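Here's a structure for you.
All protein chains of the complex are present and in place, except for one that has been dropped.
What follows is chain A.
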């Protein structure tokens, strides 16, 4: 198999960043974007083609992980954490409930509603 070209590596980088931005949890999203950027930056001067191929294979595996985990993380809805730009929360809009002093819905219960 031919060694990965610069264009392929850049495509992979863009694809990984694109997929990472779909994490709904703030901490996972920011970590993934930051880690991918730092890892590609750190390895940008690697010249040995075998090493490049190893790194590219690892990146492809990680891209697969991100692809599988993103829908999982966003499918289980939870109240958003502070600092999240996109609010995925299913808020306790039922005023009826708030008045009676019951606890808020747990994400486990609300999660499968797929609202």
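Convention: contacts are C-beta pairs under 8 Å (C-beta built on N, C-alpha and C of every residue); 3 or more make two chains touch, one makes a residue touch a chain; residues count from 1.
Following the convention adopted for this analysis, contacts and distances are computed from a predicted model.
Missing chain, UniProt protein name, picked from "Trafficking protein particle complex subunit 6B", "Beta-adaptin-like protein", "Ribosome production factor 1" or "Cysteine desulfurase": "Cysteine desulfurase". Taking the complete complex into account, residues 23, 26-28, 30-32, 34-35, 38, 62, 65-66, 68-69, 72-73, 78-84, 87, 89-100, 102, 104-106, 109-110, 112-113, 115 of chain A touch the chain not shown.
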